[in-house]
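Right, I'll just put the structure down here and ask away after.
The other protein chains are all here in position, but one chain of the complex has been omitted.
Right, chain A next:
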Amino acid sequence: MTSEIIVKAVDVSKRFGNFLALDKVNVEVKRGEVSCIIGPSGSGKSTFLRCINLLERMDGGAIWVSDELVGYRRDGNKLHEISDSEIARQRRRIGMVFQRFNLFPHMTALQNIMEGPVQVMGETTKAAREHAEMLLDRVGLGDKKNHYPSELSGGQQQRVAIARAMGMRPELILFDEPTSALDPELVSEVLDVMHDLASSGMTMIVVTHEMGFARNVANTVTFMEAGKVVETGLASKVLSTPKNARTAAFIQAVQS
């Protein structure tokens, strides 16, 4: 693992009306790292994740992805908001997997994966199809390529969604509670795919309540509460011997 920093968030703040969702959040993720963000609901984990690919606009602070400022262009002492098409270009490097899958229901599994590469990256249909078929095989759904999302189980849909994110050949994939909407018996098939992806060296930021996944796969764990980063560090340290009392209480609560 290199020590190249791929995501750097500095003092990121976000308000929804009077509610301070993020309060000067600082996070660093290195290339090839799996970083889990844990914390109680409403702690701002998902909001922070969504700031990284500009699904939310931050009110303060800044995020760099691969040394490129997200959402702004610096010009001397001024920050200019970038255009719709520049935002779209920045998002191409960042995959995202949603809690509710959000597959395109009018497209088959294969078409879901090919859509971005063909429409956005300008890949040929043939190349995109070959890559998409390879990805579907990799998530164990090679035989489901012509199925529509409505014909797939939740776990299968989420595996297609992971393949769709990988189809863009991203530098980084964000996971927003990827197993929270699944029936309990379907969680492990999705976690297995994520584990496999982590082993292949993909940089991943995962908002999750799956402590087992955090313990087994994550390199670093960040604990957030009330919009603040309470504790961050190596997964083994934070999960086994948390320094902060609230971190310890949360980990105790979700494991029992």
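Criterion: a contact is a pair of C-beta atoms (placed from the backbone, for glycine too) under 8 Å apart; a residue touches a chain by one contact, two chains touch by 3 or more; residues count from 1.
Note that in this section contacts and distances are computed from a predicted model.
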item: The complex's invisible chain, by UniProt name, from "Beta-aspartyl-peptidase", "Paraquat-inducible protein A", "Imidazole glycerol phosphate synthase subunit HisF" or "Glutamate/aspartate import permease protein GltK"; value: "Glutamate/aspartate import permease protein GltK"
item: Residue of A:8, A:30 or A:92 touching the missing chain in the full complex; value: A:92
item: Option from A:26, A:102 or A:180 whose C-beta touches the chain left out; value: A:102
item: Chain not shown, touching residues in chain A; value: 53-55, 84-85, 88-89, 91-92, 94-96, 98, 100, 102-108, 115-116, 119-121, 148-150, 164-165, 168
